[in-house]
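My structure is below; once you've seen it, I'll send some questions.
Of the protein chains in this complex, one is absent; all others appear in place.
The letters A and B name the chains in turn, as written, and every chain counts its residues from 1.
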Amino acid sequence: MIGAGGSPLRYLEFGDIVIYFSPYTLALFLLALVFTVLVIASKPERQLDIAFGADAFTTKDIGLSEMRFRRFMAIACGLASMGAMVTGDVFDFCLFTSLVGICNVGIVAAVKSRHVQGAAFQYGLVALAGTVPLFGGAAIVAATTGTLSLIELSSTLLPAVPLVVKGFLVLGVMGEGMAPFYAAKAEMFRAPGAPYVIMCSLSSLLIFLRVIEVVLQM
Amino acid sequence: MKKKTAFRLMVVVAVVSGLALVLARAGTIPEWLYLAVLVAGFPLFVVFLGLWWMAREGDADIPFMGY
Partner (left out) sequence: MIPYLLFATAFGLLLLGIHRKMIARIQRRPGPPVWQEILHALKFSFKSTWVPATASEVLFVSVVLIAIGIWTAAFFVLVTGGSLLIIFAIYMLHKIVEHGFGLSSGSPYGKFGGVRSVISAASEIPLFVSVSAVAIFTGSLQISDIIAYQAESGPLFFAIPLAALALYLVILSKFPSSPFAIVESKEIVSGYKTEHFGVWRAGLETCNGLKTYVLLLTFLSVFVGAIPFIGVLLAMILIVVSLAFVCALCPMLSPFDSVTIQTIITGIMLIYVLYLGAFG
């Protein structure tokens, strides 16, 4: 289906890699941008915990060095998701998606909590496994059609992309953190530092939304 | 934020949105720009209106921790 997210408004050419902004990808790009700006602008919150056996509470503070690292990772994650939103190249999309996976682990890996680190490790394994079908899908696209450009793929002149590619791409993106594979990720949200942690869930959602458009475009 | 500042900002947002409406009707700016102004303007308007109306600014307290 051509122009599933509306017809492209603007093209940006980098050699043979053409970035395009359709209303859909533009909306997603803007959201990624807004949340990245939020990551840069906001300080982490201090989570409250009730102290057992007493009428008191404690706050979890995030140290400066930990905050710096996590903020860096969250910004990198935001940039990667922005790239994945607008790119017009299947391989680039896969690359950005796997980058999102790596950054997601980085965002929470600095937290000194056993549950969070365990979850980050498990999520890392699932995300690693997810990249295999992702890049496999991109490779089959290149092998069967001779191009990776989404704009060329949406034309009817090329041979049809095999259905298995679409399955592979969706499976790969789901591995990066969508519903059925989300279980490992839920524990990661125990981590304090709301602006950074939100980036984890936002980036996965955004790449899932984009892969729908990518798959419809092929 | 002071109530006066909130009121001024609210007026600014309202004027900009109204201006966008008039300019879009006249055909000076495209429809999408008008809608984009509203998407940014409506939430700001609602929040500034509330900040102007609200009773008073309380001292920041810790979150609700149960009864």
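The rule we apply is simple: a residue touches a chain if its C-beta (ideal position, glycine included) is under 8 Å from a C-beta of that chain, and two chains touch if they have at least 3 such contacts.
For clarity, every value in this text was computed on a predicted model and none was experimentally measured.
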Which parts of subunit B face the unshown chain closely enough to count as touching? 17-18, 21, 31, 34-35, 38-40, 42-44, 46-47, 49-51, 53-65
On subunit A, what residues meet the omitted chain? 1, 4-6, 23-24, 27-28, 31, 34-35, 38, 41-50, 59, 178-180, 182, 185-186, 189-190, 192, 194-195, 197-198, 201-202, 205, 208-209, 212-213, 216
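We adopt the following convention: only the chains that are shown with their structure count from here on.
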For subunit A and subunit B, what's the span in angstrom between their mean Cα positions? 31
